[in-house]
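With one protein chain removed, the remaining protein chains of the complex are shown where they sit.
Then we have chain A:
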Amino acid sequence: MKFFKSLKTKITQIKPVNPVRRRLLGGGFLAGGLVALTASGSARAQSHDNHSTPEGSATAPKDPAAQEKMRMQHGGMTTVGEVDHARNGFHPVEMLTDWDRGVASTLPDGRTLREFEITAEDKEIEIAPGIFFPAWTYNGRVPGPTLRVTEGDVVRIRFTNNSSMPHTMHFHGIHAARMDGVPGAGEAMPGEEFTYEFDAKPFGCHLYHCHSFPLKRHMQKGLYGAFIVDPDPEKHRDNPADYAVARSRLLGTPENDHWQEFIMVMNGFDTNFDEENEIYAVNSIAHAYSNEPIRVDKARPIRVYLVNVTEFDPINSFHLHGNFFDYYDHGTTLSPTLRIVDTVMQCQAQRGIIEISFAEHENGNYMFHAHQAEFAELGWMSLFQVEGEDA
């Protein structure tokens, strides 16, 4: 067997591209029977890769049965089975538009106070059909609740740690060091609680996550969520264009109602803990939005709040098919930071707002996915199902 080993190594080094080349490497064959056997074998094999070998395409089968088989094989990229969303306690489609606005009240100085209750708990979640991940969660879901406030609100979050590990809530925003949600400033031991309080600023698309150490493990286990600060239109009165955009961004205004808004948190799961993700997704469930496309009305524009919390891979990306979009990096501006693009990339913890219009498009399924093909084929693959009357 030792000689096979060395041969194997040689073969791998040389990387033969087709059986014809391999035959030359082997030095030709002895018996006529052998040649016949291998020749028929290579003809069969070439039917598989007619796009990679020129000889193959010349002899590619034209019979419909073979073509159909090939179509089926090449269309086999998917997970098998269904995730039990009820058992998980959250549904990826509902999650898209599930904004947690907290309990609002008015402070003596006239400002709005928004109070949230967040609990960290350990929970096993099904992230792809049949694959269970021992997650650490905020409020039993991954990603955690999408907190949505308005610029200038006072935000108060009572954080209870019912998990087996120390955890924090570290917000990406402007706040005091003692509210930072890091070890020594707002870390809750198991059974403890901590209340974070700060003013909501700057407006934009942000995130929160656990900042206990080891950080990588605490992030990867599922402790993250989106934190959206809508602009306050009154603060942007000076510029009519900015005012209009701010109105459209502020949840609850008639202008905002016209938009179809979705939260998409790009994440990954390292199920065997080897510091490489086995599964990629938006909002945790592999292939969720390709198995169940997101239905959109083409008459209304689309706004995606996109957050990247993928661990281990430095960047993630969002690529839209058949269309282009405007992008607001971090969502902290009222005019796009990138115009007419069909792909954006985000490093870890980067986020932004994507605005898309399908008004002029034919009805149909429009793909969007990470343009790292690897991520797409490991679960980060989605569809917009565009419907509606032509204008």
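Criterion: a residue touches a chain if its C-beta (ideal position, glycine included) is under 8 Å from a C-beta of that chain, and two chains touch if they have at least 3 such contacts; residues count from 1.
What we mean here is this: contacts and distances are computed from a predicted model.
Only one chain is not pictured, and the protein name UniProt records for it, out of "Simple sugar transport system permease protein", "ZIP family metal transporter", "Universal stress protein" or "Cytochrome c-type biogenesis protein", is "ZIP family metal transporter".
Only one residue in the set A:93, A:113, A:131 or A:244 touches the chain that does not appear here, and it is A:131. Although one chain is not drawn, the whole complex shows that of A:116, A:208, A:269 or A:305 it is A:269 that touches it. Here the missing chain is touched by one residue of A:78, A:162, A:343 or A:357, and it is A:78. Among the residues A:249, A:287, A:303 or A:369, only A:287 touches the chain that is left out of the figure. Against the chain not displayed here, chain A makes contact via residues 1-4, 6-8, 11-12, 15-19, 21-23, 25-31, 33-34, 36-37, 40-42, 44-49, 52, 69-70, 72-74, 76-81, 128-133, 269, 271-272, 274, 278, 286-287, 374, 377-379.
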